[in-house]
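Entry: chain A
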Amino acid sequence: MSESELNADTFKAPDGQPDAGNAMRDRIKALYMRYHDNPAYLATVLGGFCLISALILASSYMATLDPIAIRQKEDLQSSLALVIPASLHDNDLVHDAFTIKDTNGARTVYPAYRQGTLTAVAYQVSAVGYGGPILSIIGVDPNGTLLGVEVLQHTETPGLGDRIESKRGDWIKQFSGRSLAEPSEAQWKVKKDGGYFDQLSGATITPRAVVLSVRSGLEFFKAHKDEILTCPDGSCKGNRS
Partner candidate 1 sequence: MRLFKIKGGIHPDGRKELAENEKIEQIPLPTLMRIPLKQHTGAPANPIVEKGDTVKKGQVLALSRGSVSATIHAPTSGRIIAIGRFVAPHASGLPEPTITLRPDGKDEWGDLPPPLDPFATEPDEIARRVAEAGVVGLGGAAFPAAVKLNLRTRGPLHTLVINAAECEPYITCDDRLMRERAAEILDGVAIICHTIGVTKALIGVEKNKPDAIKALKREAQAQNRYDIKVVEVPTRYPTGFAKHLVQILTGQEVPARALTADVGVIVQNVATTYAIQQAVRLGRPLISRIVTVSGEMIRRKGNFEVPIGTPISHIIEHCGGFIDEPEKLLLGGSMMGDPVSSTRAPVVKGSNGILALGRKETSQKPIMPCIRCTSCVAACPCGLMPYEMAARIKADELESAVDIGLRDCIACGSCSFVCPANIPLVQYFNYAKGSLTAKQRAAHKQEETKRLVQFHDARMEKIKKEKQAAMARMKAEREAKKRKEEQEEATMGSEGVAGVMTEDVISAPDHHKARAKA
Partner candidate 2 sequence: MTKSYREITLEGLWTNTILFSQTLALCPMLAVTGTATNGLGLGLATTAVLVASGLLISLLRNFIEPEIRIPAYVLIIAGLVTIVDLYMNAYLHDLYKILGLFIPLIVTNCAILGRAESFASKARILPSVLDGLMMGVGFTLALVLLGAVREIVGSGTLFSGASLLLGPAFSFLEVTVIPDYPGFLIFILPPGGFIMLSLILVGKRMIDNQFEKARKARQDETDLIGGHITI
């Protein structure tokens, strides 16, 4: 933008109005002319922009902080609902969550209670698939039997590996009712590797990863069964975390 254009555009006084504002305008104009080539002027302008932006962004962040937290909790609840039937619990799974320390770090466990008794737990498991990590959530009853498995996040090939999603196929359903005892631990493989579980035709790596992650989830339950079960109500949460 050339200088003349700027002047004309910004500081043009309406024609034929010799009012008091004109003098003021002239002074501003003179001031502007004096400083607008100075680096400090540009620093001020850009700094001003940044400040205003920062203020707006900060206020937006504040304003949306709570609603976003609520949404995320809703998300979690809805995915938990996929692996623990509503009939099994009367508590707020998210509210009662506790963490269990494992050799691999801490894992958040969401317990389901009905009338004070633990009926099931759910937690996330993951394994690396074809396109990256596959994050699933599994629900397990106190006997170590799977109530359900649901894939939460993955980057598998569309149309091929993504058939592990429940909305794209029944493959994931085959885990329900399985435990480390049935099939035997050695059978926790896809059929192609000589195990029990079906693979998806055309894709082996993805199902292999999911089977592995579910199995590791069950092993986690087996290893920490006592810790998980000896918590009759949500009050233990405080002790453990």
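How these were chosen: all candidates are chains of the complex that A comes from, given by their letters.
To be clear about the criterion, a residue touches a chain if its C-beta (ideal position, glycine included) is under 8 Å from a C-beta of that chain, and two chains touch if they have at least 3 such contacts; residues count from 1.
The model shown is predicted, which means the values in this text are computed figures rather than measured ones.
Peer 1: Could you sort through 1 or 2 and say which touches chain A in this complex?
Peer 2: Contact with chain A is made by candidate 2.
Peer 1: Would you mind writing out the residues of chain A in touch with candidate 2 in their complex?
Peer 2: Touching candidate 2: residues 1, 6, 9-10, 36, 41-42, 45-46, 49-50, 53, 56-57, 60-61, 63-64, 67-68, 71, 74-75, 157-160 of chain A.
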